[in-house]
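This view holds just a subset of the chains, kept in their places.
Chains here go by letter, A and B, matching the order in which they are written, and residues are numbered from 1 within each.
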């Protein structure tokens, strides 16, 4: 029972490696009639694409999606959708090092322990390149939640190293505020606090020069989500969102609302107060991050994910060979000194996939309600 | 597509409410021949039982499990196992308040938004009473991983409020160190740092007198787990463990290894170094918390979960009625001023369920390996 599917009612299944022919996703359960805009898919792929700025890896990929099935005259037919993103930059390289040595912080050793052997070219299936398939599917999930209930998902870089952005009202952010500076120039770190963003850029460049890498935190906000999404008791929306984010490479922690800050809180201060605003029940604060009892409350969903510094380093690191002999390794060539800029569209995709899935699950069960 | 099942190869399905006849779990996929020890199930249920100390809710429940199916002559038959834990203390109460008012921090409003109505008696399905079913199944999962690969799962209270236990080598803890003080007396907070444990007890008692509640952090450690568990790319072991813990009531954050601390780390310091010890590949540190690439590395798994302060408070809180009218509410009677002591066996159960499930999933796929 391998684990290459995600979701139940809106379900994706993916395949693909770093240096194979390409990555493919099959989406099952997309509502018939939904408009599928190839440009939207391409746009999100461009946000996670290597080579988009000098802060990220310089691997050359166009990442142009080809729809193989499930779309007719621009709309989902209701049957399964397949999208292929071919790998282009499979440059001939010397993989001898990766083949025989275990890169620290990587999946090399774990894969060998699990499968007995591995596709060592660029990390194979453990490479973040597999997230192209997720981002392509996520673009369709975004379209679905937008059309179905006006939902929107936006992520941004909250923290890199000690630099923490000040974003007091994340639920009011726009995509443009994340993607561009005020002067219209691209914001390569995707941090909407411009002053901090400039410091982040400087930090990443310094880290890269030092042949090192640096971690960070991303915040993801989903707005326009109605109260009612989430399935007790195991598929609570918080549980599926956490799984979604933890399934991404390099994520070491996830929290929502007040998160780990709840440990020091009293109940009397932590409980958000219900009020009625404009006819709708809301809370005056959002320490609960939009989810109560594992079900959306109608308030914005606010999540944070901690991303570790890239494990691949150009500097020499100690390790062992497959046979257990001590050795050293140095990852040549292209790598991301900080994963945050390219993590943003991945996080958005995974959150959108969960919301699309739970929306359809909810509709299915409650559809017969009128009948009683 | 409701969400009352968890796991795939070792799969549990549960039903039950706070004040219905009882809670039941069906376990599907248990290996035939596994010894099922009713005492082990009862022992873990006793650790989550209300009334076990003066620090927890005083609801009276025996929580004695009845095995309905799937066990013959003390061993699992390989077909589905069913266990029933009846509710006993369904005291006749005045639920008028809960019926018509939304308790702050609770699922009342979310359930109404989702289902249109709810079983308001004691929270119904949103009550933590449903975790009896999980803990019963978790005891069997613990037996499975112990017999299959010598695995063990142990949780303890790491933090309550500002009080943080000093447990330098959590992978060496014993159940006795968590459950008892050095003098053999029960440790009601399940914190193995005795000095801090005493302060925690004092804090919880003060909080209770103040008609308030307090949050905390639990650390969960799994030892003896071989390298190789976890299914790329969505069912990474870290993703399923996070979902498992987030599916428990009151969990607002989960991290593993260095967790959110990775945000400020450099790759050169964050990567754990591979070495060979006693013929096995290990790492000299465990910042990766026993999981690399979403697959176990053979090092101890170390997770932490943040638990919010109990939402039910005896003190008056502002809220609204179902009809949206402002009102106040005061939760009468029994409640836990701090959830940590009873959370410990729940966390262990969920982690054991994930390990049992992934073990069987792995064995299934790799079983044909010898054939090639």
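Note that contacts are C-beta pairs under 8 Å (C-beta built on N, C-alpha and C of every residue); 3 or more make two chains touch, one makes a residue touch a chain.
Note that this is a predicted model, so its numbers are computed, not measured.
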Seminar exercise, completed: Number of identical chains in the full complex (with 2 shown in place) equals 4
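Keep in mind that, in the parts below, only the chains that are shown with their structure count from here on.
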For this session: State the superposition rotation angle between the two copies chain A and chain B, fitting on C-alpha atoms only and giving a multiple of 5 degrees from 0 to 180.
Result: 180
Exercise. Where the CA atoms of chain A average out and where those of chain B average out, how many Å apart are those spots?
Worked result: 26
For this session: Please name which positions on chain B make contact with chain A in the complex.
Result: 1-6, 8-9, 14, 102, 104-111, 113-116, 125-126, 130, 159-162, 207, 212-217, 226-236, 238-240, 242-244, 246-247, 249, 251-268, 270-276, 279, 281, 288-289, 291-298, 306-313, 315, 317-320, 324-326, 361-362, 364-366, 369
